[in-house]
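Apart from one protein chain that is not included, each protein chain of the complex appears where it belongs.
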Amino acid sequence: MIRVLITGGTFDKEYDELQGRLYFKDTHLPEMLRLGRCRVPVAVETVMLMDSLHMTDGDRQRIADRSRNSPESLIVITHGTDTMVETAAALAAAVPVKTIVLTGAMVPYAFGSSDGLFNLGSAISFVQTLPPGVYIAMNGTHFEWHNVQKNRETGVFELIR
Amino acid sequence: MIRVLITGGTFDKEYDELQGRLYFKDTHLPEMLRLGRCRVPVAVETVMLMDSLHMTDGDRQRIADRSRNSPESLIVITHGTDTMVETAAALAAAVPVKTIVLTGAMVPYAFGSSDGLFNLGSAISFVQTLPPGVYIAMNGTHFEWHNVQKNRETGVFELIR
Amino acid sequence: MIRVLITGGTFDKEYDELQGRLYFKDTHLPEMLRLGRCRVPVAVETVMLMDSLHMTDGDRQRIADRSRNSPESLIVITHGTDTMVETAAALAAAVPVKTIVLTGAMVPYAFGSSDGLFNLGSAISFVQTLPPGVYIAMNGTHFEWHNVQKNRETGVFELIR
Partner (left out) sequence: MIRVLITGGTFDKEYDELQGRLYFKDTHLPEMLRLGRCRVPVAVETVMLMDSLHMTDGDRQRIADRSRNSPESLIVITHGTDTMVETAAALAAAVPVKTIVLTGAMVPYAFGSSDGLFNLGSAISFVQTLPPGVYIAMNGTHFEWHNVQKNRETGVFELIR
C-alpha cells in the first residue's frame, strides 16, 4: 500500500473562468490514478492545496507529521517544484525508515500538455523500488534529497555535485 | 542511457479517418517523451509496428536480437498486451544480464483517456531501479516475466501464483 | 429550443479496452454541450446508436418520425457520415417546415484530435439561422440536402454540381 499526500503545486492548478487566473479547487489525483488504471493499492490524502512558494515551516511540519504517522512505509508526495527541495530536507530530518518520493509537474494536469501523468507513473514506480530515503522524482529521473537543486533559469532539477 | 524499442500494440494505434478503423501510422513515443519532459537520455528505435496477436516467433527473435545487440543495458519495450508475456519469456531465454521492462497500454495514446503516459513514466522508472531481469510493467505495478499472466476477462495483468 | 437527435456515427464511437476495437457505449453529446458551455436550450434524445452503414429504411423512418413529432422546429441530428446524405433525403421527403441540420465527425470525440466539438458548435449555430429545410453541416460549411455528396476518396462532403 502506498500513501499519496497531496500538498498542491502546479499539478493541481485549475483555471478560474470568472477571474481568468489559476487557482486550486480540488486535487486531480484520483482522476489521474483512474486514467493510469493504477493497480497498486493507494490511499490518497489531501494535506493542503497551496503554491509551494507560500509554504511555511509549519506547513512542512504538517507534511512531515502526516508522513511519519501514516501506517504506510511507502509515501508519494505531490508538491510545487519551487520549494520541493526544502520540504525534502525537512522530511529527511523528521521521518526515518520510509521511502518518500516527492513529485510535481511543470504544467498543470488540467492542461493538455501536462507532464503530470508521466511524473505520477514515475513516482509510483520509484517508491516501490528505491531503498528507504527521501527522493525527488521529476521527468523520468530521481535524485536523493541532499544532492539536488532546481535550476531557476531552465526550470529543471539537477545534481548539485 | 535507456534504449526504447517500439513494437506496436495498442499504445501506438491511430484512427484512420477514411476507413473508420484503428491502424498503425507512426509511433507516438517521441511525442510522449517530450510531453513527459523526460530528462533521462533515451534512444528510441522502431523495430516493428504490429498488433501483438499477429507476432510470430521470428518477430520475437528480432526483438530479442535488438535487445541483445543494443549497447545499452537498460531496455524498455512497448508492446501489445495480448502476447506480452510470450515475448517476455523469449527475451528471458535470449538476453542475459540486462534489465528489460515491457510495457503497453489498454487504450491508444491518441485517445484522451489513455493510460499510456502513466505506463511510460512507470516503465522508464522501473528500468532504472530493478535488478537485471525481464519484467512487465503495467498500471503502476511490475511483474517478473515467469510469474505473470494477462487475465482475458478483466484485461488486467496478475500474478500466476 | 433545439432538439438534438442522436443516431450514432463516428461522433460517439468509444474504445473497447478488452476487445481493442471501437464500439458504441453512450452518447458524448451532453458532455460536449457542457464543454461548449452551450447556453441555447437543448433537448437531447438518443434515437439509436449505430454505424450509418448499417442503417435500414426503417431506421431512417424512425429518425424522420422523431423529427416530425418533436415539438421543436429546430432540429440537429448527429449521424455517421457514410449515409448522411440518404437520411437527409428521407427527412426532406417526410418532414415539412422544420430546419433540420445533420452533422457528424471524421474522428470520434473520445480522440484528442476530433473535429466533433467544432462541428457541433457549427450545427447548433446553422440551425438557428438557416431557413426551413434539410441541411448537412460539416467542417464549417453547410449544404442543402439535394446538392451534396460524400467524396469516398477524400472523406469530404462536396457540392454535386
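List of remarks:
Per-chain residue numbering starts at 1, and chain names A, B and C are given in the order in which the chains are listed.
The rule is simple: contacts are C-beta pairs under 8 Å (C-beta built on N, C-alpha and C of every residue); 3 or more make two chains touch, one makes a residue touch a chain.
The structure presented is a predicted model; accordingly, all values stated were derived computationally and were not measured.
Among the chains on display, the ones the left-out chain touches in the entire complex are A, C.
When the omitted chain is restored, the residue from C:19, C:56, C:69 or C:129 that touches it is C:129. On the side of chain A, the interface with the absent chain consists of residues 10, 15, 17-18, 20-22, 51, 82, 106-108, 110-113, 153, 155, using the contact rule stated above. Within the complete assembly, residues 32, 35-40, 106, 113-115, 117-126, 128-130, 137-142, 156-157 of chain C touch the chain that is not shown.
Rule of thumb we're sticking to: only the chains that are shown with their structure count from here on.
If the chains shown are joined wherever they touch, the resulting network is a simple chain of contacts running from one end to the other without closing.
Centres computed as Cα averages put chain A at a distance of 26 Å from chain B. In chain B, the positions touching at least two other chains are 106, 113.
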